[in-house]
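Notes to accompany the following structure.
A single protein chain has been omitted; all remaining protein chains appear in their positions.
Let's look at chain A:
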Amino acid sequence: FEWSDLEPVPQDDGPNPVVKIAYSEKFTDVFDYFRALLKNDEKSERAFTLTAEAIELNAANYTVWHYRRVLLQALEKDLRQEMRYITAIIEEQPKNYQVWHHRRMVVEWLSDPSEELEFIADILSQDAKNYHAWQHRQWVIQEYKLWDSELEFVERLLEEDVRNNSAWNQRHFVISHTTGYSDPAILDREVQYCLCQIRKAPHNESVWNYLKGILQDRGLSSHPGLLERVLELKETQCSPYLLAFLVDSYEDALETNNTRATLNQAQEVCALLAQVKDTIRREYWLFLGRSLESKYGPTAAPQSDAASSDAADQQELS
């Protein structure tokens, strides 16, 4: 390309530059010419080619990416080729915001998500928790309604690493947007799935968060037989998460039926957590114990809604 007609534009930080980056001559050249093109808003092949050079030097420069998109449209460039290009760049720099945004724009222009799930799966095979990858994946699935094989994908990832919190999140994402959790058969299937994963790997916050998450708005103590299963698991597959789940189950029960017995059970678990099982959060579990006592104990102020004033009437004072 001929560049001699263009006057390069240097960066100007004034007399006292701050956080100045010391660029090589090559780097400075590329960007000085880029700035010149930008100023003239030049729409040409040489401009398009230069954006690739600029991106190679600094793929985080969002102005370069924007300008490249302007050129892609103005020059009616081959977007399939652009997909190949951005695929390669993301493989090299999978934690860069700009590259993922660019890919999204190209997919939108093409209205073609057909490569996305496989591509993202490849990125996730290198880092199964890459937030950008999961974000892009959720966007593609929701935008183009590609729900059909996602639960299967999630299960595969959970088989590889049952502690992958991103995969558990995706599980919730898929189910809540497809079957939902209202169907008791689905809810029970999920509860059983959780219990199975807990038996295999008890020390796993993710599975307990998921279990609690899908039940908490219906009431943790509402799922028949669950409390008993958890109490069984407490003997052989205990964890701080199991015990926290227990405390929350007891608190849920106290909301509708405030008894000293239940409150004592909750207090016992808080004490166990504070003293033995989750000592790093000792002060928190003690605080929680005090809160429970104050909310449900003998000195508790009467609660405002009807259900709990009935409960207050039933309350057994120790």
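Convention: a residue touches a chain if its C-beta (ideal position, glycine included) is under 8 Å from a C-beta of that chain, and two chains touch if they have at least 3 such contacts; residues count from 1.
To be clear about the criterion, contacts and distances are computed from a predicted model.
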Hidden chain of the complex, named as in its UniProt record, picked from "AP complex subunit sigma", "ATPK synthase", "Geranylgeranyl transferase type-1 subunit beta" or "Dynein light chain roadblock": "Geranylgeranyl transferase type-1 subunit beta"
Residue in contact with the excluded chain [from A:Pro17, A:Gly180 or A:Gly219]: A:Pro17
Given A:Glu143, A:Glu205, A:Glu268 or A:Glu293, the one touching the chain that is not displayed: A:Glu205
Residue of A:Gln135, A:Thr179 or A:Asn257 in touch with the missing chain, whole complex considered: A:Gln135
Touching residues (missing chain, whole complex) on chain A: 9-24, 27, 31-32, 35-36, 38-39, 41, 57-63, 66-67, 97, 100-101, 129, 131, 134-135, 138, 142, 163-166, 169, 172-173, 176-177, 204-206, 209-210, 212-214, 216, 244, 280-284, 286-287
